[in-house]
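In this view, the complex is presented without one of its protein chains, the others remaining in place.
Then we have chain A:
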């Protein structure tokens, strides 16, 4: 057993090393760096795949090795194999369909997904198994749907989006469950999901459709958009999903800024938002608890500050390389499988890995910005910037809360948290991005030809 422990301690360096190589090569695809190309795309993508493979197999080997029960061990190996096949197959399919340009984005997403999976497998095997189903669903969704998207994603489908948005907002009132104080879960035929996750995409699509028409926007259009957002916010606040409310509002402000081209309105909106936040502080007791825990969690370590403190302990005890997979105690952290999956990963894989994960998210955003630059029409541009906003803001809200930069808000970490709806919707957004990227490329070539 001592050999195995030694192996786990050494594995920390291996994980760190491969992820460093991964991120360097991945960033060589990003716009500012393409001068420093490092090689041909095909080879680079293969290298990314190699890094991913080593990390994944290494993690599975440790997890399987640590389990003493043979049945459990087989189950872990089975799960690990499924995820491996999923990733390999997807990447191969992308090459086969000549969608090479997107592979970097998918690699980044898979890296995040894989780290999330390894930690979930380590925390709770059954949860990991359920999550695999979500992975399969999400990936197929993202691969296949672009073909279907061409019908659905049009500026003219404005009212379709509005309908979906309102449906997702109102659904919890009709058929909702209250979990952990927030009434934003819906149970349909045994399948539990969060409609606000779908709603956020619908929101972006709706606002993009509404404001993506002409160059100059009328006041009426602004008002219409604001009204819809206000209704959505109202619903969310009543359902006590304050994290989603924050996300919706900030995304709305970003789209407003881009669509109107005036700095004044969003700044006013920020001010209003600040006011709303202060009001929320006085109205909601649990907001006060969160703010107190943010300002000084050490005062009530066993009570209100427990989650924040455990997160800080997890990230602070082991340093850059972490404790080694299975050698830490991430299960002590409340909600380690959802909100707090990032500190759990930082604890066992090291803070260095945490930085690389943050760089992965940034990489996805950079790819999104690259896709944005290729867009011709306002509608698509707003959609891509909106998706970028959703990813950035969501990640910032939860990780900022975990790192104690801002008060903690209950919202999932894209791709890493356990949670079917969040995962499927995030993959859906990636699918949307790749569709828009592909479409704009097609348009470029068409326009190039029609001269």
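Simple rule for what comes next: contacts are C-beta pairs under 8 Å (C-beta built on N, C-alpha and C of every residue); 3 or more make two chains touch, one makes a residue touch a chain; residues count from 1.
Operating definition for what follows: contacts and distances are computed from a predicted model.
Taking the options "Peptidoglycan glycosyltransferase", "Thioredoxin", "Polar amino acid ABC transporter ATP-binding protein" or "V-type ATP synthase subunit D" in turn, only "Peptidoglycan glycosyltransferase" matches the UniProt protein name of the chain that is not displayed.
Within the whole complex, the absent chain has one touching residue among A:162, A:186, A:257 or A:423, and that is A:257. When you scan A:131, A:351, A:409 or A:437 for touch with the missing chain, the hit is A:351. Listed residues A:234, A:316 or A:334: the one in touch with the omitted chain is A:316.
Here one chain is not drawn; of A:293, A:359, A:383 or A:418, the residue touching it is A:359.
Remark: the residues of chain A touching the chain excluded from display are 2-3, 5-6, 9, 40, 42, 215, 254, 257-259, 261, 263, 301, 309, 312-320, 323, 327-329, 332, 351, 354-355, 358-359, 361-362, 365-366, 369, 372-376, 378, 381, 385, 388-389, 392-393, 395-396, 399-400, 403, 405, 441, 444-445, 447-449, 451.
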